[in-house]
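Just one protein chain is left out here, and the rest sit where they should.
Order as written gives the chain letters A and B; numbering starts at 1 within each chain.
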Amino acid sequence: MKGMSLIVKTVTNIVIGFIFIYGLYIILHGHLTPGGGFAGGVIIAGVFVLKLLTFGSKAKDERSASTQASVWESIGGLLFVSVAFLGLLLAGTFFINFLPKGTPLHLLSAGIIPICNIAIAIKVGAGLFAIFLALAAQKYIIED
Amino acid sequence: MIVFASCIILFLIGLYAIVTKRNLIKIAIGFVLIEYAVNLFFALVGFKKGALAPIITKLDTPHNFVDPIPQALVLTAIVIGLATTALMLTVILRIYDRYKTFDIAEIKRLKG
Partner (left out) sequence: MIELYLFLIFMVTAAIIATEIKDLMAAVISLGAVGFSVAIMFIMLQAPDLAIVQIVVEVLTIVIFVAVILRTTHIDKTIGKKLSGTQILAIVSFSGFAILFLIVMFRTLQEIPAFGEPIMKVAMEYIRLGLSSYGPGGANIVANVILDFRALDTLGEATVLFTSVIAVVTLIRKSGRKK
């Protein structure tokens, strides 16, 4: 996939870090403010899509990025399920909130919800980026 | 009541595109329109006049919130909708590779 012009590259260089930090903020504050794992994950996927569309890439790198995205998606899914099974082991119920609740309205509160948010964000972000790589980036030859 | 009816008209436009159009991309657009209509209908059902978004900002005050359950249901449905749309477009891309057309009337014979 080819890159874009110099103007787009410069603007992307300035903007992309802020978008990434915004996505992280949305994920980590998912239990206090609007947002959460789904929104933050899609924003993180959008950062990677923006970078790929702007700077372009080689076909070989795209293939390895596709594999890495699949691996990260599996890691997110495993983290989510293992939190659920830890609840089953430690407190006796699937998906029970077994961690201490902390003080309400602070960052360290709500037990397992921030961990689940991070897991969901990894899963959604990596999954959507893998879909984008497969559909838009990978060169495949149209056969006759 | 009129708000709900407009939402249903949006649903019917999507259904019209699916049933009567012959172009595969138009059929995909119809599916996406139906998805939007249903999501919007859920959000409209949960709305409460004069209430706030369901996020606690102060402790020990009486809460006047809109219904959070339809919002929670729709939140997952939006992301699933994107994934299924991508799957549908992948199948459409494969069909175009083989038949070189989006017209479903011309995709009659089986090949391969």
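Heads up, the rule we're going with is that a residue touches a chain if its C-beta (ideal position, glycine included) is under 8 Å from a C-beta of that chain, and two chains touch if they have at least 3 such contacts.
No experiment lies behind these values; they were computed from the predicted model shown.
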Chain not shown, touching residues in chain A: 26, 30-39, 42-43, 45-46, 49, 53, 66, 70, 73, 77, 80-81, 84, 94-95, 97, 101-102, 104-105, 109-113, 116-117, 120, 123-124, 127-128, 130-132, 134-136, 138, 140-141, 143
Residues from chain B at the interface with the omitted partner, ascending: 1-10, 12-17, 19-23, 25-26, 28-30, 32-33, 36, 39-40, 43-49, 51-57, 59, 63, 65-69, 71-76, 78-87, 89-94, 96, 101-103, 105, 112
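As a convention for this text, only the chains that are shown with their structure count from here on.
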Approximate Å spacing (C-alpha centroids) for the pair chain A, chain B: 22
Contact set on chain A toward chain B in their complex: 32-34, 36, 38, 42, 104-105, 124, 127-128, 131, 134-135, 142-143
Touch list for chain B against partner chain A, complex: 53, 55-57, 59, 75-76, 78-79, 82-83, 86, 89-90, 93, 97
